Each structure stands twice: as structure tokens, then as C-alpha cells.
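Shown below is the structure under consideration.
Missing here: one protein chain of the complex. Every other protein chain is in place.
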Amino acid sequence: MIRSLRILSANPLSLVGLALVGLVILAAAFADFLAPFPEHRGAVVDFVNFNKPPDGTYFMGTDLVGRDMFSRILYAYRISLLLGVVVLAVAVPVGVTLGLMAGYLGGWWEYALMRITDVFLSIPPLVLAIAIMGVLQPTLLNGMLAVTAMWWPWYTRLVYNITRGEKVEGYVLAAEVIGASRAHVMFREILPNAVPAIVTKMTLDFGFVILIVSSLSFLGLGVQPPTPDLGSMVAEGARYLPDSWWLAVFPGLAILIAVFGFNLIGDGLRDILGPDR
Amino acid sequence: MSTLDIRNLHLSFKLHSGLVHVLHGISLSVAKGERVALVGESGSGKSVTARIVLGLLQELRGARITGHVAFQGQDLSALSPRARHALRGTAMSMIFQDPTSSLNPVYRIAPQFREVLARATPGISMEAARARATTLLDEVAITEPARVLDSYPFQLSGGMNQRVMIAMALANRPALLLADEPGTALDVTVQAQTLDLMRDLVAQHGTSVLFISHNLGVVREFADRTCVIYKGRIVESGPTEAVFEAPGHPYTRALMAAQPRITGGGLPEIAEADSRFLASAVIHGGLA
Partner (left out) sequence: MLTVLRHAARRIGTSLLVLFGVSILIFVIARVIPGDPARVALGPNATAEQVGNLRAALHLDRSVVTQYGYFLSDLSRGDLGISLYTNRPVTTDIAEFLPATLELILVAGVLMVGLGMPLGILAARYLGRWPDHVIRVISLLGVSAPSFVWAVILMLIFAYWLQWLPIAGRLSEATLIPRITGFVTIDSLIAGNWAGFRDAWWHLALPAFALALSGIGQATRLIRANMIETYETPYIEMARAYGFPEGRIASHYAFKPSLIPSLTIIGLDLAALLGNAFLVEAVFGWPGLSRYGVQVILRKDLNAIVGTVLIISAVFILVNIIVDILTVLLNPRIRYAAGAGN
């Protein structure tokens, strides 16, 4: 782990990525201390100071009800990271398990699982999430559900392809010969070989989850007010361009910084671990 | 004036971990029409030597090259990059180890041949190129040149691709042919045929050859003179017969002994690194 971090930091771009992501995580974790106006993450109104451009007190200006944009962005990072963690924590195990099963068990399992995966993958990513959110109540929980539902197939397909290749390798046959259970072969033998590809994809995906969630919120289908979310903040702000430009630009840049950081790290990882077939 | 004259060539690479020395001042020369073999194990530095002559290695960052390389009397380092580039594919050409993977898999043979011919005849038309290629393929005993020209490399056998490569290499009548382990990727019988073909053709055209190999049997058949390279140093050189009949250097002797014999007797032991191998070079008479 330490060694991988060291290799990673040899690449200057990855270092920048680590720094950016580090900043984002710090911002999210310590929002309570860093935010000048921590209460503004909720339903607070201050019509005296509303719609102010950036100045000394309000680094990124205030929104239409007078809340400090900077504080809200810090808390919004918290939501974004949380969503990323939850979505991946559910989607990845599910997707990986299904991929292992489809690849190793073969036969009817393979056919059924991969056809279902194909169906999910036939709908453009964002569209599926939008469609699911469209028929559910737009809440944070449902948002997570929708994004998770569209995410697992990517891992299933990835692990399926890897498993099919590994299935015929010597170590698998050896394990089978000595009578290892199918579960053992899948999870203890094949899975470790898939881990590098999975981890690389997860790092790249983290940024992508943040993108998708913010897109959903932008459309009004994700996180609901007053919870601060970068996507919905941009959506609100977009209506007041160009005069109150800070309403849309700062949250947008915040998204860009976070995702850019994750992508830099993911790229660095991929350079080291090799391409995922 | 020899075709190729290498004197005191040093090569090192600057890596993260430090400076790695690959060639420690090697010298060899190839006279006109002569076939010289450079023999050694993998990692001995034989392959990089050929690439330095072509000028391929100089572009690599971290490569440090000193020494004197002269081609047809001209010092190569004194040439501009453009002049140096002009020599490739025209006055000097190269044959590679695995013929099928050395040809572009998504282009047919004809366009690739045309590109080679364009080096000597810029802007050559496809028809003219095909005509010339047909003659050249005929020289390497390919009976259906039209079919071969319209094929993709993966559709042809290894031996066929090897002939195509030889034809390409000799297409512009180079003065120097660099052959990097030719035929290693082929069956033994095919390899033998290929080498016979090569020998006849270079004799016919008076081409000088620098032949790189680790296969002593092939070297003995093909080369006029042999240079043995060990860990970036020439340890023995001279007429092939002399080197093979009376190897002077401990490493050469070990190399000869290491060849498995068809007549049996098992595989002899060869030490990984023996201090005796660092003994000074043995030069047989008859070398300029």
C-alpha cells in the first residue's frame, strides 16, 4: 500500500490528483470547522446578504436566500463523497459477484446473467438513472438506488471478461482437481487476479459517480433542497446567468476539481497496473 | 574503405536507478561484400549495436553514445539528422527476428512494399511499385507474387513473410544489410532455406552484411568473419573458421561447448558469469 503510494507519487500529475482529492476529502471531513457559516448548509435565510458577489466575508458569494456559497460547497462535497462511497460499496460487490458467477459457472447462469447485463448496458448510463429516478420519489436514498442500479453491470462485464480468461489457467484447474468448492475457486483464486482492474476502475469511477449524481441533481432528480448538492446548485445558478455568475460557476468548478483529481489518480494507477482488458 | 567501421563504441542508459553501461567500447568493421557475424547471448549488446548504426537508438532519451561509427568512410555522427535519415532504407536496411510481426498487420503487402520502394524512388506510383516488387519477390523464389502482394501478413506463412522481408530489405540495393537474428522465429528447415537464399542474394549484389545471432551453427554457415561479444565487449574476432576451429577466449570456448550436440553427450554446464570471461580479447590474424 505504501509502496503503491510511493510509485504513484513519482508521477507529477498523479501527485496533483492526490493533492486535489486530499483537499476535497479534507473539506468534506472538516466542513464543520472550515466553513465560515456552517449553519448555512440547512434551510437558513438571510435576505439582507442575499445574492452577493464574492467578497471578504463570503469568499464565493451568497445564494438567492443569503447562504454562503463557500460553506455550502464544503458540505456539498460531503454529500458527493458519501454518495460515491455508498454507490460503489453496493454496486461493486454485486457486480463483481455476478461477473464471477457468469464467467465461471457458465451455462444457463452465464447466458441469463449476461443478457440481463446487456439489457442494462443498452441504455445510456445517465438515461437509465434518469428513468429510474423519474418514477421514484426524488430523495437522496432513491438517488443512490438509481445510480447503483446503473452501475453494477459495468463491473459484471469487466469481471466476466477477466474470469473467462482466467478460467482456463493452470491455477484454477489445480484448485478444481484438489476439490475446491466453486465458491472458493471464484473468490479465493480468480478474484485476486481481477483486483487490479477492479481497483483502477473504482478510482476512475469515483469521479464518474460524482458526475452522474450531480447531473441527476442538476435535472432536479437527485438530492433535494435544502441539502446542498453541487449539481442542483449549478442548476439554480444557471437561471441567473450572467449577472449572478458565481451561483453557477463556483459549484461547477468544485465538481471539476473533485472529478479531475480522481481522474488523475485513476490515470496514474492505470499507468502502473496496466490496461484493463 | 570498409562499408562499416565501428571504433570504440560506448553506450549507456541513464535510468531512474542510475547509469547502466551496455557497450564498453566495441570495435568491428565490415568490408565491402563481407559477411560479418556478431555472436553473443541475450543482453550482450549485439542488438543495440545494429540499432546504433541505423541511428534508431540516438532518439531515445537517456541514451549516451560515444565512439566512432563510419559508413562508407563517412562519420555518421557528423551527418545532420536528415542526412542520416536518408540512409535508412536506402543505403542501409535491416531484417528482423520475427517476420510476421515485423510487417504491419492491417495493411496488405503491396502498400508496405511501395513505402519501402518510395525511399529510393519518392512518389513512386502503385503500378510501378507493384511491377518492381514482383521482380523482387521473384528473386526470393516466391512463385505467386501477385497473390502475396494482395495478402495481409497474417495470411502468409512465416517463411513466406521472411522472404518478403528479405526482398524488401534488398529492394533498394543497400550497401549494408543488418540482420537481427533472422529466421529465429521460423522452423529449422525454413530457416536453413532462408539463409541459403540470403547468402546467394548478398553475394549476387555484393551487399555487406552485419549478421547478429546467438546461433553458432547458422553463423558458421553464413559468415566470413565472426566477432564474439560478451557483456558489451568484443572478446574474440577473426575469420569464422579460425574462431570456430581454435577459439582463443575462455568465453568463446564456453559458448562452443554449450551447444547441444545432436550426437548426444548431454548439455554441458556453462557458468553464469565467470571471471575468466573478462579476459582480454583474442584477435585472430587476418583482421584489419
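Per-chain residue numbering starts at 1, and chain names A and B are given in the order in which the chains are listed.
By definition in this document, contacts are C-beta pairs under 8 Å (C-beta built on N, C-alpha and C of every residue); 3 or more make two chains touch, one makes a residue touch a chain.
Everything quoted here is computed from the prediction, not taken from an experiment.
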Among the chains presented, those that the missing one touches: A, B
Absent-chain contact - pick from A:F37, A:Y58 or A:F218: A:F218
Touch criterion as defined above, residue of B:M94, B:A110 or B:I212 at the omitted chain: B:M94
Residue of A:L26, A:V45 or A:V127 in touch with the missing chain, whole complex considered: A:V127
Positions on chain B contacted by the hidden chain, ascending: 54, 56, 61, 85-90, 93-94, 96-98, 100-107, 115-116, 119, 152, 154-158, 168
For chain A, the residues touching the chain missing from this view: 13, 115-116, 118-120, 122-127, 130-137, 207, 211-212, 214-215, 218-221, 231, 234-235, 237-238, 241-242, 245, 248-249, 252-253, 255-256, 259-260, 263-264, 267, 275
